[in-house]
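== chain A ==
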Amino acid sequence: MEGIGFEILGALLTTILAFVVGMFFGGLNRKITARTQNRVGPPVYQNFIDLMKLQAKRTNIAHGFMGHVAPIWIIIAATTVLMFIPILHDGLWFRNLTFRGDLIFLLYMMVFGSLGMALGAGQSGNPNSAIGVSRGLSQMVGFEIPFVLALVSLMIQFQTTSIQDLMAYQHESGQWIIFANPFAFLAAILSYLGMFRYSPFDIVGAPAELASGPISEFGGKYLGTVMTGGSIFTFVKLVLMVDIFFGGAGNFGTGFWGVVAGLVELVVKTFIVYLIPVFIGLVSPRFRTEQAIRFFWKWPTVFGVIAVLWAVFL
Partner candidate 1 sequence: MNTLTIILLILTIGAAFTYFINAVNHKLTAISAFVTITIATGYFFGLAELGDQFKFALGDFSMQWGLNAFSYYFIYIVLGLSWLALLYSIAYMEGKARLGYYYGAFLLTIAGMFGVVISQDFISLFIFWEIMTWASFLLVIYNYYYNIKTEGMKYMIFSAIGAYAMLTAIVFIHHYYGTFLIGEALSKGAFSFNQHIFIPIFLLLGFGIKAAVMPFHVWAPGAYAKTPMSFTAVFSGALSKMGIFGIALVFSTYYITHNAGGFIASQILAWMGGITAVMGTIYALIQTDAKRLLAYSSVAQLGYIVVGLSTGTKLGIMAALYLAVLHAAFKGALFMVAGAVEKQAGTTDMTKISGLIKRMPWTFLVALISIITLAGVPPLGGFVGKWLIYEALITESNNYFLAIVIFFSSTAAFLYSYRFLFGLFLGQEEEDTKDVKEAPVTMLIPMLMLSFVSIITGVMPGLVFNPAAKAMNALGFADTNWDMTSLSNIWGNTTDLSLIGIFIIIVFILGFAVLTLKGRKKTKSVGTKDISSSGELWKEGENWTFQQDFFKPFQRAAAPLYKFDMDKIWSDMGNALEAFFGFFRKVYTGNGQTYAIYVIAFLAILLIFKDYIFN
Partner candidate 2 sequence: MVISPVHYIVAPLLAAFAIALLSKIYKNAARIVPGIVLFYNIVISLVLMPQVLEKGMISEVIAGWEAPWGINLVLTPFSGFLTTAVSVIGFAIWLYGYKFKVRLQGGEVKYYEILQMMMIAGSLGVIITGDLFNMFVFIEIVGITAYSLTAFYRHRDGAEASFKYLLIGSLASIFLLMGILIIYTQTGSLNMAQIAERMPMVPQTMKVTALIFFLIALGIEAEMFPMNGWAPDAYSQAPSPTSAVFAAVVSVAGVYALIRVTFTVFDVEGVHQYLIVMGFVTMLVAEISAVAQVNLKRMLAYSSLGQMGLVLIAFGIGSHLAVFGAIFLMLNHAVIKALLFMSGSYFIYNSDDKRLIGLNGIHKRLPFVSAIFSIAAFAIIGFPPFSGFWSKFYILIAAGDENMIFLIIGILMVTIIELVYYLRTVARIYFYKDEVEHTEHKPSINAIVAMSFLTLFIIVIGIYPNLITGYLHQAADSLLDKASYIQHILK
(Lines give C-alpha, C1' and ligand atoms only; values in the text may rest on other atoms or scores of the structure.)
Protein backbone atom coordinates (compact mmCIF):
# COMPACT_ATOMS: atom_id res chain seq x y z
CA MET A 1 0.00 0.00 0.00
CA GLU A 2 2.74 2.30 0.88
CA GLY A 3 4.37 1.48 -2.41
CA ILE A 4 1.31 2.56 -4.33
CA GLY A 5 0.94 5.76 -2.43
CA PHE A 6 4.58 6.46 -3.04
CA GLU A 7 4.14 5.87 -6.72
CA ILE A 8 1.11 8.11 -7.02
CA LEU A 9 2.89 10.84 -5.15
CA GLY A 10 5.83 10.50 -7.45
CA ALA A 11 3.55 10.70 -10.47
CA LEU A 12 1.87 13.82 -9.21
CA LEU A 13 5.17 15.47 -8.44
CA THR A 14 6.46 14.63 -11.88
CA THR A 15 3.39 16.11 -13.48
CA ILE A 16 3.64 19.28 -11.49
CA LEU A 17 7.32 19.56 -12.28
CA ALA A 18 6.62 19.10 -15.97
CA PHE A 19 3.82 21.61 -15.88
CA VAL A 20 5.79 24.28 -14.08
CA VAL A 21 8.94 23.87 -16.11
CA GLY A 22 6.98 23.68 -19.35
CA MET A 23 5.12 26.89 -18.63
CA PHE A 24 8.29 28.65 -17.69
CA PHE A 25 9.99 27.50 -20.84
CA GLY A 26 7.10 28.91 -22.81
CA GLY A 27 7.50 32.18 -21.03
CA LEU A 28 11.23 32.16 -21.58
CA ASN A 29 10.59 31.59 -25.27
CA ARG A 30 8.41 34.68 -25.42
CA LYS A 31 10.97 36.70 -23.48
CA ILE A 32 13.86 35.65 -25.69
CA THR A 33 11.87 36.29 -28.83
CA ALA A 34 10.93 39.72 -27.58
CA ARG A 35 14.44 40.66 -26.65
CA THR A 36 15.73 39.52 -30.01
CA GLN A 37 13.14 41.74 -31.61
CA ASN A 38 14.26 44.62 -29.44
CA ARG A 39 11.15 44.61 -27.26
CA VAL A 40 10.76 44.16 -23.52
CA GLY A 41 8.40 41.24 -23.79
CA PRO A 42 6.10 39.70 -21.22
CA PRO A 43 7.45 38.40 -17.90
CA VAL A 44 8.62 34.79 -17.80
CA TYR A 45 5.66 33.76 -15.69
CA GLN A 46 3.23 35.17 -18.25
CA ASN A 47 1.93 31.71 -19.18
CA PHE A 48 0.64 31.18 -15.66
CA ILE A 49 -1.21 34.44 -15.83
CA ASP A 50 -2.70 33.47 -19.16
CA LEU A 51 -3.83 30.18 -17.73
CA MET A 52 -5.54 31.83 -14.81
CA LYS A 53 -7.22 34.26 -17.14
CA LEU A 54 -8.52 31.49 -19.33
CA GLN A 55 -9.87 29.57 -16.38
CA ALA A 56 -11.62 32.67 -15.14
CA LYS A 57 -13.43 33.46 -18.34
CA ARG A 58 -17.11 34.16 -18.01
CA THR A 59 -18.29 31.73 -20.62
CA ASN A 60 -16.71 28.68 -22.09
CA ILE A 61 -17.91 27.65 -25.48
CA ALA A 62 -18.14 23.91 -25.98
CA HIS A 63 -18.43 22.54 -29.49
CA GLY A 64 -19.99 19.16 -28.95
CA PHE A 65 -18.71 16.11 -27.19
CA MET A 66 -15.47 15.64 -29.08
CA GLY A 67 -14.63 19.27 -28.61
CA HIS A 68 -15.23 18.86 -24.92
CA VAL A 69 -13.13 15.76 -24.64
CA ALA A 70 -10.27 16.78 -26.93
CA PRO A 71 -8.24 18.73 -24.37
CA ILE A 72 -8.38 15.74 -22.06
CA TRP A 73 -6.80 13.63 -24.76
CA ILE A 74 -3.90 15.99 -24.90
CA ILE A 75 -3.47 15.80 -21.15
CA ILE A 76 -3.64 12.03 -21.33
CA ALA A 77 -1.06 11.88 -24.08
CA ALA A 78 1.30 14.23 -22.31
CA THR A 79 1.06 12.64 -18.90
CA THR A 80 1.23 9.09 -20.18
CA VAL A 81 4.36 9.77 -22.12
CA LEU A 82 5.70 11.57 -19.10
CA MET A 83 5.17 8.55 -16.94
CA PHE A 84 7.17 6.38 -19.23
CA ILE A 85 10.21 8.54 -19.60
CA PRO A 86 12.80 8.35 -16.89
CA ILE A 87 13.13 11.75 -15.28
CA LEU A 88 16.09 10.90 -13.18
CA HIS A 89 18.49 8.15 -13.76
CA ASP A 90 18.47 6.43 -10.43
CA GLY A 91 16.51 6.78 -7.37
CA LEU A 92 13.16 6.08 -5.91
CA TRP A 93 11.65 9.40 -6.72
CA PHE A 94 10.24 10.06 -10.12
CA ARG A 95 10.52 6.47 -11.12
CA ASN A 96 6.94 6.29 -12.31
CA LEU A 97 6.41 3.66 -14.91
CA THR A 98 9.74 3.80 -16.64
CA PHE A 99 10.35 0.11 -16.79
CA ARG A 100 7.08 -0.69 -18.27
CA GLY A 101 7.15 0.83 -21.70
CA ASP A 102 9.52 1.18 -24.57
CA LEU A 103 10.33 3.56 -27.39
CA ILE A 104 7.84 2.17 -29.84
CA PHE A 105 5.07 2.70 -27.37
CA LEU A 106 6.22 6.25 -26.84
CA LEU A 107 6.29 6.95 -30.55
CA TYR A 108 2.66 6.03 -30.85
CA MET A 109 1.54 7.61 -27.65
CA MET A 110 2.84 10.96 -28.77
CA VAL A 111 0.40 10.83 -31.64
CA PHE A 112 -2.54 10.14 -29.38
CA GLY A 113 -2.76 13.75 -28.38
CA SER A 114 -2.71 15.11 -31.89
CA LEU A 115 -5.46 12.76 -32.84
CA GLY A 116 -7.68 13.95 -30.03
CA MET A 117 -6.94 17.54 -30.85
CA ALA A 118 -7.77 16.91 -34.48
CA LEU A 119 -11.08 15.33 -33.61
CA GLY A 120 -12.05 18.16 -31.35
CA ALA A 121 -11.04 20.69 -33.95
CA GLY A 122 -13.04 18.82 -36.54
CA GLN A 123 -16.22 18.88 -34.60
CA SER A 124 -16.05 22.59 -34.09
CA GLY A 125 -17.21 23.15 -37.63
CA ASN A 126 -14.66 25.80 -38.42
CA PRO A 127 -13.04 25.20 -41.76
CA ASN A 128 -9.87 26.85 -40.57
CA SER A 129 -9.49 24.18 -37.95
CA ALA A 130 -9.91 21.48 -40.52
CA ILE A 131 -7.33 23.02 -42.80
CA GLY A 132 -4.99 23.34 -39.89
CA VAL A 133 -5.47 19.70 -39.00
CA SER A 134 -4.84 18.64 -42.57
CA ARG A 135 -1.60 20.59 -42.61
CA GLY A 136 -0.61 19.33 -39.23
CA LEU A 137 -1.10 15.70 -40.11
CA SER A 138 0.70 16.07 -43.41
CA GLN A 139 3.61 17.72 -41.72
CA MET A 140 3.64 14.96 -39.18
CA VAL A 141 4.29 12.41 -41.90
CA GLY A 142 7.21 14.59 -42.80
CA PHE A 143 8.99 14.89 -39.51
CA GLU A 144 8.22 11.45 -38.16
CA ILE A 145 10.44 9.79 -40.73
CA PRO A 146 13.78 11.19 -39.64
CA PHE A 147 12.71 10.85 -36.03
CA VAL A 148 12.01 7.19 -36.44
CA LEU A 149 15.22 6.70 -38.37
CA ALA A 150 17.13 8.26 -35.51
CA LEU A 151 15.43 6.15 -32.90
CA VAL A 152 15.80 2.96 -34.91
CA SER A 153 19.47 3.59 -35.40
CA LEU A 154 19.87 3.90 -31.66
CA MET A 155 17.86 0.77 -31.08
CA ILE A 156 20.12 -1.13 -33.41
CA GLN A 157 23.27 0.30 -32.04
CA PHE A 158 22.49 -0.51 -28.46
CA GLN A 159 20.24 -3.50 -29.00
CA THR A 160 17.50 -2.17 -26.83
CA THR A 161 14.19 -0.37 -27.10
CA SER A 162 14.13 0.91 -23.58
CA ILE A 163 15.22 4.40 -22.68
CA GLN A 164 16.40 3.14 -19.35
CA ASP A 165 19.00 1.04 -21.07
CA LEU A 166 20.15 3.93 -23.22
CA MET A 167 20.63 6.03 -20.15
CA ALA A 168 22.41 3.21 -18.40
CA TYR A 169 24.82 2.92 -21.30
CA GLN A 170 25.60 6.61 -21.17
CA HIS A 171 26.01 6.46 -17.44
CA GLU A 172 28.33 3.51 -17.53
CA SER A 173 30.45 4.37 -20.47
CA GLY A 174 30.54 8.05 -19.62
CA GLN A 175 29.97 8.91 -23.26
CA TRP A 176 26.93 10.74 -24.38
CA ILE A 177 25.12 9.14 -27.27
CA ILE A 178 25.28 12.36 -29.20
CA PHE A 179 28.90 11.50 -29.71
CA ALA A 180 28.28 7.81 -30.24
CA ASN A 181 25.96 8.50 -33.15
CA PRO A 182 25.94 12.18 -34.10
CA PHE A 183 23.85 11.70 -37.18
CA ALA A 184 21.04 10.32 -35.12
CA PHE A 185 21.12 13.48 -33.09
CA LEU A 186 21.05 15.62 -36.21
CA ALA A 187 18.08 13.77 -37.61
CA ALA A 188 16.28 13.89 -34.30
CA ILE A 189 16.80 17.54 -33.62
CA LEU A 190 15.74 18.52 -37.11
CA SER A 191 12.55 16.54 -36.74
CA TYR A 192 12.03 18.20 -33.38
CA LEU A 193 11.79 21.49 -35.18
CA GLY A 194 8.73 20.09 -36.87
CA MET A 195 7.37 18.69 -33.65
CA PHE A 196 7.57 21.97 -31.81
CA ARG A 197 5.82 23.81 -34.60
CA TYR A 198 7.90 26.90 -34.31
CA SER A 199 9.03 28.62 -37.48
CA PRO A 200 9.70 27.54 -40.10
CA PHE A 201 7.09 24.87 -39.51
CA ASP A 202 4.38 26.90 -37.92
CA ILE A 203 2.05 26.89 -40.89
CA VAL A 204 -0.20 24.55 -38.94
CA GLY A 205 -1.41 27.24 -36.64
CA ALA A 206 -0.44 30.29 -38.61
CA PRO A 207 -2.21 32.99 -36.66
CA ALA A 208 -2.70 35.58 -39.34
CA GLU A 209 -3.64 33.12 -42.03
CA LEU A 210 -5.63 30.40 -40.38
CA ALA A 211 -6.94 32.01 -37.25
CA SER A 212 -4.65 29.69 -35.33
CA GLY A 213 -5.67 26.53 -37.12
CA PRO A 214 -6.83 23.64 -34.99
CA ILE A 215 -7.18 25.57 -31.79
CA SER A 216 -9.19 28.36 -33.32
CA GLU A 217 -12.44 27.27 -31.74
CA PHE A 218 -11.06 26.45 -28.32
CA GLY A 219 -11.58 29.04 -25.65
CA GLY A 220 -11.83 29.48 -21.94
CA LYS A 221 -11.13 26.46 -19.82
CA TYR A 222 -10.62 24.33 -22.90
CA LEU A 223 -7.88 26.49 -24.22
CA GLY A 224 -6.43 26.55 -20.76
CA THR A 225 -6.35 22.79 -20.64
CA VAL A 226 -4.81 22.64 -24.08
CA MET A 227 -2.14 25.06 -22.99
CA THR A 228 -1.40 22.99 -19.91
CA GLY A 229 -1.16 19.86 -21.92
CA GLY A 230 1.02 21.55 -24.48
CA SER A 231 3.44 22.76 -21.85
CA ILE A 232 3.75 19.36 -20.24
CA PHE A 233 4.29 17.91 -23.65
CA THR A 234 7.05 20.38 -24.42
CA PHE A 235 8.85 19.39 -21.32
CA VAL A 236 8.34 15.73 -22.10
CA LYS A 237 9.82 15.99 -25.54
CA LEU A 238 12.82 17.84 -24.23
CA VAL A 239 13.42 15.30 -21.50
CA LEU A 240 13.25 12.54 -24.07
CA MET A 241 15.89 14.23 -26.14
CA VAL A 242 18.09 14.81 -23.13
CA ASP A 243 17.70 11.26 -21.88
CA ILE A 244 18.58 9.74 -25.17
CA PHE A 245 21.38 11.95 -26.32
CA PHE A 246 22.74 13.85 -23.38
CA GLY A 247 22.97 11.26 -20.67
CA GLY A 248 19.83 12.13 -18.78
CA ALA A 249 20.00 13.55 -15.34
CA GLY A 250 20.23 12.40 -11.80
CA ASN A 251 23.82 11.48 -11.48
CA PHE A 252 24.26 12.87 -8.05
CA GLY A 253 23.16 10.12 -5.73
CA THR A 254 19.86 9.40 -4.12
CA GLY A 255 19.64 11.71 -1.17
CA PHE A 256 17.28 14.67 -1.10
CA TRP A 257 19.86 17.17 -2.24
CA GLY A 258 21.03 14.67 -4.80
CA VAL A 259 17.55 14.56 -6.24
CA VAL A 260 17.31 18.33 -6.29
CA ALA A 261 20.68 18.57 -7.97
CA GLY A 262 19.54 16.03 -10.51
CA LEU A 263 16.43 18.00 -11.25
CA VAL A 264 18.41 21.16 -11.68
CA GLU A 265 20.72 19.40 -14.08
CA LEU A 266 17.71 18.16 -16.00
CA VAL A 267 16.19 21.61 -16.25
CA VAL A 268 19.44 23.10 -17.41
CA LYS A 269 20.02 20.45 -20.04
CA THR A 270 16.50 20.64 -21.37
CA PHE A 271 16.69 24.39 -21.54
CA ILE A 272 19.83 24.24 -23.59
CA VAL A 273 18.23 21.80 -25.97
CA TYR A 274 15.13 23.99 -26.05
CA LEU A 275 17.14 26.92 -27.22
CA ILE A 276 17.83 25.19 -30.50
CA PRO A 277 14.27 25.28 -31.86
CA VAL A 278 13.74 28.70 -30.29
CA PHE A 279 16.70 30.26 -32.01
CA ILE A 280 16.00 28.63 -35.31
CA GLY A 281 12.42 29.75 -35.01
CA LEU A 282 13.47 33.31 -34.40
CA VAL A 283 15.21 33.72 -37.68
CA SER A 284 13.18 31.58 -40.03
CA PRO A 285 10.31 32.43 -42.32
CA ARG A 286 7.49 30.03 -42.77
CA PHE A 287 7.55 27.01 -45.03
CA ARG A 288 4.49 25.97 -46.97
CA THR A 289 3.29 22.53 -46.05
CA GLU A 290 4.65 20.70 -49.03
CA GLN A 291 7.93 22.52 -48.69
CA ALA A 292 8.05 21.45 -45.09
CA ILE A 293 7.33 17.84 -45.94
CA ARG A 294 9.89 17.83 -48.69
CA PHE A 295 12.42 19.39 -46.40
CA PHE A 296 12.02 16.60 -43.91
CA TRP A 297 12.29 13.99 -46.55
CA LYS A 298 15.55 15.40 -47.79
CA TRP A 299 18.42 16.15 -45.45
CA PRO A 300 16.99 14.98 -42.15
CA THR A 301 16.08 11.67 -43.75
CA VAL A 302 19.52 11.40 -45.26
CA PHE A 303 21.03 11.99 -41.85
CA GLY A 304 18.71 9.40 -40.44
CA VAL A 305 19.74 6.86 -43.05
CA ILE A 306 23.39 7.55 -42.37
CA ALA A 307 22.65 7.11 -38.69
CA VAL A 308 21.18 3.69 -39.33
CA LEU A 309 24.07 2.67 -41.50
CA TRP A 310 26.43 4.00 -38.85
CA ALA A 311 24.68 1.88 -36.27
CA VAL A 312 24.78 -1.22 -38.39
CA PHE A 313 28.35 -1.04 -39.48
CA LEU A 314 30.09 0.67 -36.60
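We adopt the following convention: a contact is a pair of C-beta atoms (placed from the backbone, for glycine too) under 8 Å apart; a residue touches a chain by one contact, two chains touch by 3 or more; residues count from 1.
Picked so that all candidates are chains of the complex that A comes from, given by their letters.
Just so you know, these numbers come straight off a predicted model, no measurement behind them.
Among 1 or 2, all from the same complex, single out the one that touches chain A.
Only one candidate touches chain A in this complex, namely 1.
In their complex, what parts of chain A are in touch with candidate 1?
For chain A paired with candidate 1, touching residues are 55, 57-66, 68-69, 71-72, 75-76, 79-80, 83, 97, 99-102, 104-105, 108-109, 111-112, 114-115, 118-119, 122-127, 130-131, 133-135, 137-138, 140-142, 144-145, 148-149, 152, 155-156, 159-162, 165, 211, 216-217, 220-222, 225, 288-290, 293-294, 297, 308, 312.
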